[in-house]
Structures are given as structure tokens and as C-alpha cells.
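Structure below; questions to follow.
Shown here: the complex without one of its protein chains, the others still in place.
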Amino acid sequence: MDVPQFLQQVKEGRLSIDEATQRLRQLPFEELGFAKLDHHRQLRTGYGEVIYCPGKTAGQLVEIVRHFQAAGTGVLGTRATETQFEAVKAACPLAAFDPVSRVLTVAPEQPAAAVGLVAVCTGGTGDLPVAEEAAQVAEFFGSRVERVYDIGVAGIHRLFARLETIRHASAIVAVAGMEGALGGVLAGLVEVPVIAVPTSVGYGASFGGIAPLLTMLNSCAEGMAVVNIDNGFGAGYLAGQINRLINRKKEI
Amino acid sequence: MDVPQFLQQVKEGRLSIDEATQRLRQLPFEELGFAKLDHHRQLRTGYGEVIYCPGKTAGQLVEIVRHFQAAGTGVLGTRATETQFEAVKAACPLAAFDPVSRVLTVAPEQPAAAVGLVAVCTGGTGDLPVAEEAAQVAEFFGSRVERVYDIGVAGIHRLFARLETIRHASAIVAVAGMEGALGGVLAGLVEVPVIAVPTSVGYGASFGGIAPLLTMLNSCAEGMAVVNIDNGFGAGYLAGQINRLINRKKEI
Amino acid sequence: MDVPQFLQQVKEGRLSIDEATQRLRQLPFEELGFAKLDHHRQLRTGYGEVIYCPGKTAGQLVEIVRHFQAAGTGVLGTRATETQFEAVKAACPLAAFDPVSRVLTVAPEQPAAAVGLVAVCTGGTGDLPVAEEAAQVAEFFGSRVERVYDIGVAGIHRLFARLETIRHASAIVAVAGMEGALGGVLAGLVEVPVIAVPTSVGYGASFGGIAPLLTMLNSCAEGMAVVNIDNGFGAGYLAGQINRLINRKKEI
Amino acid sequence: MDVPQFLQQVKEGRLSIDEATQRLRQLPFEELGFAKLDHHRQLRTGYGEVIYCPGKTAGQLVEIVRHFQAAGTGVLGTRATETQFEAVKAACPLAAFDPVSRVLTVAPEQPAAAVGLVAVCTGGTGDLPVAEEAAQVAEFFGSRVERVYDIGVAGIHRLFARLETIRHASAIVAVAGMEGALGGVLAGLVEVPVIAVPTSVGYGASFGGIAPLLTMLNSCAEGMAVVNIDNGFGAGYLAGQINRLINRKKEI
Amino acid sequence: MDVPQFLQQVKEGRLSIDEATQRLRQLPFEELGFAKLDHHRQLRTGYGEVIYCPGKTAGQLVEIVRHFQAAGTGVLGTRATETQFEAVKAACPLAAFDPVSRVLTVAPEQPAAAVGLVAVCTGGTGDLPVAEEAAQVAEFFGSRVERVYDIGVAGIHRLFARLETIRHASAIVAVAGMEGALGGVLAGLVEVPVIAVPTSVGYGASFGGIAPLLTMLNSCAEGMAVVNIDNGFGAGYLAGQINRLINRKKEI
Amino acid sequence: MDVPQFLQQVKEGRLSIDEATQRLRQLPFEELGFAKLDHHRQLRTGYGEVIYCPGKTAGQLVEIVRHFQAAGTGVLGTRATETQFEAVKAACPLAAFDPVSRVLTVAPEQPAAAVGLVAVCTGGTGDLPVAEEAAQVAEFFGSRVERVYDIGVAGIHRLFARLETIRHASAIVAVAGMEGALGGVLAGLVEVPVIAVPTSVGYGASFGGIAPLLTMLNSCAEGMAVVNIDNGFGAGYLAGQINRLINRKKEI
Amino acid sequence: MDVPQFLQQVKEGRLSIDEATQRLRQLPFEELGFAKLDHHRQLRTGYGEVIYCPGKTAGQLVEIVRHFQAAGTGVLGTRATETQFEAVKAACPLAAFDPVSRVLTVAPEQPAAAVGLVAVCTGGTGDLPVAEEAAQVAEFFGSRVERVYDIGVAGIHRLFARLETIRHASAIVAVAGMEGALGGVLAGLVEVPVIAVPTSVGYGASFGGIAPLLTMLNSCAEGMAVVNIDNGFGAGYLAGQINRLINRKKEI
Partner (left out) sequence: MDVPQFLQQVKEGRLSIDEATQRLRQLPFEELGFAKLDHHRQLRTGYGEVIYCPGKTAGQLVEIVRHFQAAGTGVLGTRATETQFEAVKAACPLAAFDPVSRVLTVAPEQPAAAVGLVAVCTGGTGDLPVAEEAAQVAEFFGSRVERVYDIGVAGIHRLFARLETIRHASAIVAVAGMEGALGGVLAGLVEVPVIAVPTSVGYGASFGGIAPLLTMLNSCAEGMAVVNIDNGFGAGYLAGQINRLINRKKEI
């Protein structure tokens, strides 16, 4: 519905008060100007769109990517397969793929300059795929990212050797499997929000990530919250969002 | 250790290189200048200190409170009992207590002006104690707070009626028990970080808060993370931290 | 907002198109005519309102009950305590209380005639409080109810002895703890929807109702669904709703 | 046993009282006229029979299908494989197969007209296979079905845009994985029974569908019950049963 | 229904074939001679009846006990309280009560001689209440019982010192909490059925008896099965039943 | 150690009291005559030996089978693969294999006559592999077995039609997945021990057999115990043991 | 049995070879010289005996304590109550009680000198009762103990300030609730065995100690093992045992 035009019809008497009242009450919400609900989506569009790739056919994926590319918009696909990437690549030569994180990207025509700093830290090397997903998502949505990998608490001096780097960040992503203590240790050492991601790395009583999930939820360090097991995307998005909000405001 | 004085001794030859090397290697970390580790604690001290009250005797509590008050610092105690409060009140007449959230406070001598806005939302009235803890913690650490209670998704039109208010916040705390869907619905409607708190409100297959915890971890809405069940303190602290970082930077 | 009056202002030019457009976009949803969202609540009001009593003070409860009584509306309170009832009784002499199900009721001024039939069945005598909650809720909202108690499958001939009675119902509530097999057995013998309620009755590996919950979810009998552990209210409401829909339509 | 004939023998003295008593006590129940137990199965037979395909060989399946087809009865097979379908197709050219829901059907010779309306809703596109199973089962047993897909609560305005459609249904199936909040939101907005189906779609702490299962069980919205994880068949059958009962009665 | 009388009426023509057919089909099962279903109950009645006491008022209990005593039947009540016993005692001076197992008994007028042997073994002294329930139930239903307590595997030489005694039993009840290994060790050493009972004795990761329950279910010793946590009654009944069947047959 | 020879040496003074005392204290238990511990194994040997096949190479399996065959002893292998069977078959042409239960057997030279009766019952056709394992194990160890399949409680009249058959057994194995109610219903209808086996048949909240396991543990029917999920061997062995004990004694 | 005397009888022909053989085979194991099984218990007796107090009456406790005291042996009771202590104190004035750890002790007449060093560390002050139980048990059995409390990883600089102290120990007990990361961090920093004790301190998703238990089991630090939740006794005993073995050997 074109709201001004609708009101114009009321004003000009082409629509009776009763009929207009009735139409207002029955309007699908979206048509009523609820683009407002999508403000943050529009904002994000400056960077590009996100696609959750699992379960999508190569054909569907190509179609979606083409649609956004035609609009000059970047695209980020998570958990893509090599096969999905090849199909997209054929249709869209600028597409890139990171086999570690399985993130597929098509850069927007005019990428925005990255702001602030998100530090993405991991406990071990096995946490890399999840950490890379977080890092690339944060970068895609306009944050500068520093990777600080393999600083797990079983050899905690390695963490201290990188602490100064970590402290410059506006938000931290802490990715850890097994015992998952990294998040709490970091949150006890920094002044900025820590988004902890448990990973399914481990065996035995790790229970596919439940152990580090519980560790992180039960940390008594202040300034930390947790996302789902292996949810690098969610942590990268949230840490990037916090980083952009902090650093965007600064510029105003 | 007084580091400059130590180095002066080296310079003046009163301390041999060998002995000084030895002492450096054995120094307790803290003395080496690790006040830096406490920067955020000092910063926070502007607002006051936090005490987790359960398990502390009234006597211990009074002693701690007096110590901080002598330093002109405010104090916030979580999960205090009526009895603990009365003991503190006798020793420190300015102490206040909120029986709903069981938060005990002694305001600092010169409270800082509150900045920004944190919206604390709940699904039902039963979530109030946890939400109030979050709200009062955020306020104690210098954030303005708007309470938006009882907007659970089983009557979702109530949520929409308050949406404009919620959207003005820099960070949102979403407190919900039972099905716990509030966090995901909010995160889908706003552009700022949502910190979700599952509560142990409910019965049967709520399992003391596991049900809303899982709901919140599994939300596919972007921009949300989760703290422990009933952890109003953690959510209020983190949301306040994000809010202060966003709004402090703006002023510089 | 008074929508017709608003449109009148547009029509008369007292409100510019731009300003009216702006106001429309910002309207709280509810004011826009969303009473429609409450249709089923209004409908239900013919029977009365439901109050979840735990956590409410006697004072709050009395106030709520008075408010509805003033409107000639009945009230049903679930999980009330003896103390809460006494407070209500003092203020409202018509209030009744069933100590088994802990249901507190104030009948509406003009109760509707009960329609159809809901059969409320239990496996053992320990399931009675939950079953009575279901039965009284169904009755409160206008369904006729037949109680068929203590027909658990460990002595299945008792069930068969009551089968004819059960088969006359339009909807069945099957309440069972321990092994919880009652629901599946009933659903295999009747042609109408069975709403199964696991109860926390039992010990050991019953795990507070998880055992019968899983039994009921895994039944391969067709025509059954499950509500939360001990949720007699939910089952009674849903079975009553189905029964009223079936029998109301008939009359038209 | 032919009961009248048996009694005739008693009457004519060809069977002594003692012997007849003995025989009566030992009769297999079924022979005693317990076809009554199968009334609802006969009723259903008007639409056709249901086969749970997993674990059945192609040969067994073909045999079963032929048997029903010979009787002019339709057949619905759930969770069939492509291979099973091909075997059935070869023997029975009218067989159809939906690869999304893996439902295999042979229409009855004289299909009954569909009555009423069941709305089958999903949270995301990943929930489609389960939703389609529900939809096709409801259709097979004589209900009209409206599909309302991808209206999950992380973008809740999409749900509102379809609300009028949903409200015309006599029963609603709400299929959702991940956080699983769809069921509770719908039940809060409509006046008819909602049958919620948790799906195993998701990862991490979704735990193969436990997360949405708990969400749905803990909803405080009235008028909803839950079936097993991924049990589209069960939900479609129950919703269809409710819909038929409501609309069949109307016609009488 | 009196079946011979019914058939007589048919024979004499006082009941038409049609009417008789109709009555046969509608008979409540029990009346049709299903006393047969209660054979084992009648058999058991030789020993007396069992009452699960929790949730029953003292009044109800007294009434039940009186009813059986009038019939000369013994009564066994499980999980009785001291208060319940005192009420029963007042009405029925022969009642006895064991405060350890909380078993309340009224011996039958003519108790049968005990046959065979059931060995009831425990891992520790904390398992005594459950073991005593098992022992007394087995005794009540006519088995001789040997108690072999405190032979847990953490000091396995104690078990070996009692092995000859245990080996004379026809069935063994193995009661153990904590690690619960007793059952498997016994089943590896004897030739008769072992009924294992996990108890909720323990703390920490015992989880109220889940640890010994899993231990017992996972034993690779042949000839053992498990009952519910703390279910001394169930184990004593089953072991007694096996013992009676073995030793009763012998005498014939 | 040859005990009589040892004592002879003592008697003849060839072994000093001290030395003999020392040797007695250090004897490996087994050598001291602990064949007694293996009595039940020897007894069983009359029927043959049991091999748990998973993880064994074809070569190892052939060697074991040959060893027993040379001794004229039968062999029963559980959970064998087709490949393992083929290797055994090549070396030992009398070997037989049942692909449903994956039981591999070599009959003993002089099989004992089967005694008594074990009834093996299943809820559905999917429970067949587990039930067949139970049945064949009971048969292998000398029990007569009656198979009563597909009598699950969702169509409980099928169970009643077979009840007379079931009642002739000395022990019953009840195999059921999904809701697992079969065991409790049977135990309520018979006078003999019921050994219940939960199976991992099912999906969703069946959780690989936890649902029927809990159902069976929580049954309030008397005279039932439970073995591990899918443990057909254990149930068949125990039911066979009970049946043999009951019927062997009778003959003496 | 007196073995030498038995052999003497064989030697002197007072016992025939046959009879002696028979007696040897039937001997209760213990009598055969199995005091050897109790060597470690005798060894321990030098320090005293341990009593698990819960469930014991004051009278039983007094009797046990008196018995050991008469033998000059010390006694250590775990999880004693104030009431139990008072009863013991009355009978045995030297008895001592620590209300924090609930450890009751009566020192042996001639306590051995403590050897080596066990460091008992805690994450927070709430872990004190469990830690004190560990410390006092290690001391009771002859180890020197250093307490290093409140060094949890949320403020990890506190841990580093105490590291030199910790490194002098031969074995470390790490007691922690909530996230439970202390054990893994310590094991990564020292060269000696770390025995980790999860505690039930915490709330929400701590699940009574499951969270720290899983953290500790999943640590990738080498040289750590875990005892049951809150099992201070077990950890103190094991760490003390390791410490004594290391330091006892040194002296030889």
C-alpha cells in the first residue's frame, strides 16, 4: 500500500471514512510501512547479504548470488561446500571461498572501510574453522579483525604473550572446545565484551560441545556471553555489531 | 616491588646484574606492574564494587561494606538476604535494599551521571527478580535503564506496543523463562546487541531453565548472545558495558 | 488512536498527508485496531478469566478477582494455596476452592450451558490433582466432563470396563505418570483427539515426569499430542477448545 | 467365532452350558465382535491405508500396495525412498511420490471431497520436509490444507503478513526447529488448536530437536500440544482429525 | 454377569439370539469371566495384598487394612510413615512396622510355609532400607530370605567370604548405590537369576541413582536384569516369584 | 597347583610347614580349585559357548569356532556380519547364520532336548532383530520358544488375541521400542517373570532407546525387570535360565 | 583358619589328604591369609581410621570411635554433623570438629611426622568446605598441606602470585565450581599430578557440579585426573597417597 496516496484518497473523499478505517485495520503489517522493521537489514545491505548454504541446491544458490550481484551488493554464504562454490564461481567469477571456514564471499562493488577492531581468539588449532567463520563474518560486515589463535589455557603463558594485542580490540570472540576455559580467562583480563563460542572439538565427555558450553555459561568473569556450539557466524556478527556501534558513534 | 627504585639500585650498582636478573624472574606477577590487569577494575571503582552475598556472614559483609565506604566507593551486593541487609544497614545507614531483586546497594559519594540506554525486557511477571537484578546492576555501573516488563510472545501484540521504546536502547537485556522466545523475537526487530537471560521460572519440562536456555542458544536471529540461567547480574553488567562503550566513545 | 476521527482530520485537511503518514507508521500496533488479536480472549470472557496464582500476593489476587467480578465475569485461578483462597473468600464469598487440584473459582453471573463431552482419564490415583485441574478447566470453559480415573495399563482390564464411556467423548485428556502408557493405549482405541499429560508422579528413573513424557511423545498410536509435565490446565483448555469447536459447529 | 450361530447352538442344546461357558471365557477378543475396535480404521479406509516404509523391502511394499489397490483403497506411505517408489511405480503406475516429504501415495478410486481447513506453518525452509509430510497426510485423510511456510519468529513481520490466512483454519500445524518459538506465537494469536512439531533442523545445542521440543512444551500460550520430533505424520493426522470432526459435525 | 445363567436364558429362549448377541458384544470385559486376568492376584491373595502407602490418608489406609483383615488376608504396605502405622495399629493391633524399610505388615491368618531361598545382598550399609523392602516383600509372598549385607566391591574379599551362602539361593537381589558394581560381580559368580536394584545412595555424579542404574544395565555378566532406582519392592516381588516358581514346581 | 599332591608333600615332610604356608597364601586363586567358579560355565557348555563377534577378525573367529567344534561343543556368535559368517562357513560347513538377528550358530554334536517355554513378544516389526537374538539365544541354551510378534499397545486387541499362548510360558521376553509399553501391559496380565528389552527403534525423542528404557523401568506392573537397550542376548539368556530352572527342578 | 596348624594336622596324618583338599577348596577367602588384602588398611591404621558419618546414629558413632581409641588409633569422620560431634565429644574429650569441612577427628596417640607437601587450591571462597575436607584428610594421613585458596581463573593474576608456593608440592588438589577451569590451568603450569575436584558451588547451568566436572574431564592439560563432585575426601586421600609414596621412597 502506498500510504500517502491512500491518505490523499481519503482527503479527496474518494475513499469513505468507514472504508478507509476498514482497510487500515486489515492491512498486512508489512505494507503499512514496516520497511522500518528492515532498517537494520538495509543498513547491513551496505555490506551485503548472508546465505545459510546447507540444503540449498547449487542452482538455487547461483540464482540468489546473481540477484544480489545485479544489485551491486556483496554476498556471504556460510557452511558452503566446495561443490556449491564451484557452481557459484562459474556464474560469478569474483566469488571466493575459504575451505577452512567454508565461507563463500562475493565482495560488494564498493566495500566500506573497516572500522575498529575485533579480536578473534582460539584455544587450539582445532577451533580454527569456527574462528575463521567468525573472523570473516566480522570482516564482511565492516570490522577490522585480528586473529589470535592457539592460546588455550593449558599453556597459559602463550595467552599472556598476546595480551597487549587482544587489549586493543573493542570486542573479543573467544572460540574454544574441550574444557572451554579461554573465554572466562580473557574476560577476566580485558575491559571489553567477550563473545564466547563453544566448539564441538574434543572427544569423550566433551559431548559434542556441551562441556565448553557449560564452562562458558558458568564463568564468573564479568563481561561475557555465549552463542551456540560452533556458531562462529553468530559470534562474528554480534562482536562486529558491537565494534561498529562503538566506533561508528565515535566518528559522529 | 617499586620498579623505578629497583632499577635505580641496578643503575647505582647496589644490586648486581645477577641478583637483579634473579629477582626479576621470581617476582610475583602482580608486583611487576600488573595493576594494569586491574585497569577495568579501577575504572569500575568509579561506580563501586560488587559483592556476591550468598555464603557470607553478616559480619563479613559489614566489614567489606565499611572498607569500601571509607574509600568513598559505592557497593553493590547481589542475592543478599533481608538479614544481611539489616546488619549492613545498622552499620551503614545509607544502604538500600530491593527485596524483589535482592540487590543491596550503597551509593558512591559522587555518582557519575548515567549515560546511554539499556532496555531490560521480560517475558512474564515471574521473571522480574532476575530482570531487576540486571536493571540495577546496569544502573549501578552508570547506564540509564528502561524497564519493559511482561511482553512475552504468547501475547505478542504487547511487545509491539512497546517496540519504539525498546528501539532507543544501545543494548537490550531479554529475560524470559518457560519457552524463552523473547530474546530471538527482539533480536529480529532491533539493530543493537541483545543479551538473553534464561530464567528458572516454569515447571515440568522447563527443567529449571534448560528449556529457555536452549531456545535462546538456538535462535537464528542475529545479534544475540546468552548468559547463565537466572544470571541477571551478568547480563546487566555486559549490557551496561556495551552501552557505556558506545556512548562514552561518542563524547570523545 | 481513534481511527475514524484520525481519517476525518485527514479528510478535512486539519492533518497534512505527510504528518498523517508519519503518525500511521509510528502507531502502537494495538491502537490500530488490534483488539482483533483479542477476539479469542473476548470469546473466552464469556466464561471468565484465568489467573496463574503462584507468586501473587493475597492482596493482588483479591484485587484481580474483584475487578472481574465487578464485570460479571467468572474467574479461574490455578495452583492457588489455601491461604490465597481464604483471602479471596473473605472479599468474595462466592469463591470456591478444590484442595486436590488447587483450582480456585468464582462462577460467572450467567454461566453458559456445558456442551459436548471431554473424558479425563488417569493411570493411577496419584495423578488426580493434575487430572482434576484439567477437568475443572474444561468445565469452566463450557465443556461437559466425564472423569474416568485409575485405569492404568498395569491392570488393563479396568480400562476396557470403562471404554464405552470414554468413546462418547469428543476429546480425551489422558493423565499418567510412571510409565505413562495410558495415552497411547487410549489413542489406539478411540476415534477422537487424545491430549496426553505426563505427571511427575513416580520415583527413581521417572525423573520428575521425563519418563512418561518420552513414552507419550514416542507412542505410535495416531491422534495424540502431548502437553508439559503436570500441565493439567493446558490439556483441559485444549481438549475443551476442541470439544467446543466440534459441538458448537454442529448447532449452526 | 460367529456369535449368533454359537448362541443358536446353545439354544438348540447342541452345546452344553458348561462347554459354552468355557468357550466364551477363552475366546480371542477379536472374534467376539471387536471389529468395533477397528471402527476408526474402517472409517479411515474411506481415504486409504498408511504404511511406515523404513525397513520394508521393495517387494513387501509392492505386495501391500497391490492388496489395497485391489480393494479400491488409497495408500499413503511415509518416509519412503526413491528406490521403494520406483518398485511400487512399476507395479502400480498411478503411484506418486514427493521427494521432499518422501510421501508415497496411491489415490483411492473415489477420493472424498476435502473439508474444512488445516494450516501447516513452518519457521524456516529447512522445516519443509516435515511440514510437507504433515500437509500431505492431512490432505490424504480428507482435509483442505493451506501451506504457510518460512514465517519464523526471527523475522516476525512475515508471520503477521500471513495471519489472516492462518486464522481461517480449524486446526494449525506449527513446524519449527532451532528455537522452535513459532508454535507459541501462533497459539497466542488464534482461537483454534495448534499442533506443534519440533524438527531436528539446527546444529550445536539444538541436540537433534530437543531444543524446539522443550520450547514448545514450555510455551505458556493456551491451546497447543506437541508431537514427537520430526513427526509430521502425527501432527498432520491429528490436525486433520480435529478439522474433520469440526466440519463433519457442521454438516449434520 | 453370571455366564452360565445367561446361557441358560438363551437355551430356554427367555433371551433372543439377537439380544444375547448384543449383550455379549457390550459386556464390560471383566464381567465376561475375566477373573482369569486376576488369577495371579488371587494366588497372591493367599499371602495378602500390597498397598503403596504414599499419598493415602491414615483413614483410607485403616479402611483398606480392615477390609482385608476381615477376609483373613494379610496386608503389606510399602513406604508407610510412622504416623500411618500408628493409625493402622490403633485399629488393628497385630500390625507391625519396620522403620528401616518403612514396610507395614499385617500377617495373614494362616501364613504359608516359606519355600526356596532368595538372597538379598547390598553393597553398603546405606542400601539397607531398599534391601529390607525387597527382603520383606519376598518373605511376605512366601519365600525364605537370606540377608547378605555390606559386601560392596571396594572390599571384594568380604563378598567372597559370603559366596557359599549366596550360592544356595534360587534367585538373588543385588542392591547397590554409588558405583553399583555388585550386581555384575555376583552374576559372574552364580548360576541363578540376579535382580539388580540401583539405589539413590551417593552424592555428586551419582545423580540420584543414575550412575548405578547405568552400571547395572551395562554389565556384561549374563543372567541379570534391573528394576527402577530404589525399587526394593519390585525386585523382592520378582525374585520371590522366580523362587516360588522354581521351588513350587519341584514339589509337584 | 595339584592340591592333593601338594598336601601329600606336606604329609611326607618334603615340604616344610613354613614353605607350604607361604605357597598357600600366594596361590593364584584359580589354581586353588576355583573351577568351582566356572560351574555354571561348564553347565552351559552342554549347550555350547557364546562369542560376541564385533571387533573380531574372521581369522580369530574361525579359530575359536574350530576349537569348540573339536571339543564337540556348539557355538553361538552374536552380532556377526555376513562376512564373518562366510569365513566360518568355509572352515566349518555346519555353521548357520540368521541375517535378521545376526546370530551365527554351530549346533553341538548332541543337542539337549528343549524344555519349558519362553515367549518372545515384540511391539512392532522393527523390533524383530532384537527379538530374534533373544529367541535364538534361549533356544540355543535349551528352552522351547514361542514367537509372538507385532502386538504393540497402539492396537492392543492384537495382544489379547494372543494372550492364551503367552500365558503358557514360564518366562516372557518383551521387546519394544518407541513408547515401550508392551512389557508393563504383559506383566499386568501374566503370573510369570517378564524380562523387558527396550530397543533403539524409533526416532526423535526416542533418543536411541532411552524412551522405552524409562517406560519399562517405571512400570508399576509387578514381576518385570529390564535389560540394556537392544540387549536381546541378555534377555534371552536370563529368560532361558529362569525357564530351565523352573522346568529342570520339576523333573527331579 | 590357622594355616600352619592346619598343615601340621596334614603332616601328622590327623587330617586325610581328601578332607584337607576339601577344606582348602571351601575356605572363606579371608581366613586363608587374606589379611594381605588389608595391608594398605593396616598401613593406614598407623594414622587412624575413616568413618563416613551420614546415616550413622550418635550412638553408633560413639561406639566406633571408642573402639579405635582403645586401640590407640586416630579416627577421621567425614560429613559429620554438629550433633554427632557433641555426642562423640562427650564420650571422648580429645575429639575435634571443623564446622567448615564437617571433618571430625580424634588424633592418634603417637601421630607420625608429616612428610612432603600437598597443595590444596580453590577457585573461590565457596569451594572452601570441599577443600578443607581434602586438606584435613591429607594431613590426617601424614602429608604436609599448604592451602592456596581463592585463585580462580576469572582473576588469574592471583594464581600467578601464588605459583611458586604451589610448585613446591609433590601433588596438587584443585577444587573449583562454576566453570572449573582451575585444574587445567594449574596442570599446565606444574610438573606434578593434579587431582581435580568439581564442586556443586554455582547456580543455573552449573547443574550441581556437572559443568566443572565436564570442564575438568575435557582439559587438554597433561597430568590431571578427576574425582566425584564435592569429593574432597577422595582427592585428599589420593593426593596424600601420591605425596607419601614419593617422599617415603626418597628416605629409603
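Here the chain labels run A, B, C, D, E, F and G in written order, and each chain numbers its own residues starting at 1.
Methods note: a contact is a pair of C-beta atoms (placed from the backbone, for glycine too) under 8 Å apart; a residue touches a chain by one contact, two chains touch by 3 or more.
Fair warning: this is a prediction, and the values are worked out from it, not measured in the lab.
Asks: Using the touch definition from the header, name the shown chains in contact with the chain that isn't displayed.
Replies: A, B, E, F, G
Asks: Can you say which of G:Val65, G:Ile195 or G:Ala211 touches the chain missing from this structure?
Replies: Residue touching the chain left out of view: G:Ile195.
Asks: Which one, E:Val137, E:Ala211, E:Ala225 or E:Leu238, makes contact with the chain that was left out?
Replies: Spelled out, the listed residue whose C-beta touches the missing chain is E:Ala211.
Asks: I'm checking contacts with the chain that's been left out. Which of A:Ala58, A:Cys92, A:Ala107 or A:Ala205 qualifies?
Replies: Of the candidates A:Ala58, A:Cys92, A:Ala107 or A:Ala205, A:Ala205 is in touch with the missing chain.
Asks: Given that one chain is not shown, which residue among B:Thr21, B:Thr57 or B:Thr83 touches it?
Replies: With B:Thr21, B:Thr57 or B:Thr83 as choices, the missing chain is touched by B:Thr21.
Asks: Considering the whole complex, not just the chains shown, which residues of chain B touch the missing one?
Replies: Touch with the absent chain occurs at residues 3-4, 7-8, 10-11, 13, 17-18, 20-21, 24-25, 29, 32-33, 36.
Asks: What chain A residues would touch the chain not displayed?
Replies: Counting only chain A, the missing chain is touched by 125-126, 155, 157-158, 160-162, 164, 203-206.
Asks: For the chain that got dropped from the picture, name the residues of chain G it touches.
Replies: 37, 39-40, 43, 50, 170, 189-193, 195-196, 213, 217-218, 222-229, 234-235, 237-238, 241-242, 245-247, 249-250, 252
In this text, only the chains that are shown with their structure count from here on.
Asks: In contact with chain C and with chain D at once: which chains are those? Just list them.
Replies: A, B, E, F
Asks: Are the two sides of the chain B and chain C contact the same residues or different ones, given that same means over half of the numbers occur on both copies?
Replies: On the two sides of the chain C and chain B interface, the residue numbers are mostly different, under half being shared.
Asks: Can you give the whole-Å distance between the Cα centres of chain B and chain G?
Replies: The separation of the two C-alpha centroids amounts to 39 Å.
Asks: Can you check how far apart chain A and chain G are, centre to centre, with Cα atoms defining each centre and the answer in Å?
Replies: 50
Asks: List, in ascending order, every residue of chain G touching at least 2 other chains.
Replies: In chain G, 29, 204-206, 210 touch at least two other chains.
Asks: Which two-chain combinations qualify as touching?
Replies: The complete list of chain pairs in contact reads A-B, A-C, A-D, A-G, B-C, B-D, B-G, C-D, C-E, C-F, D-E, D-F, E-F, E-G, F-G.
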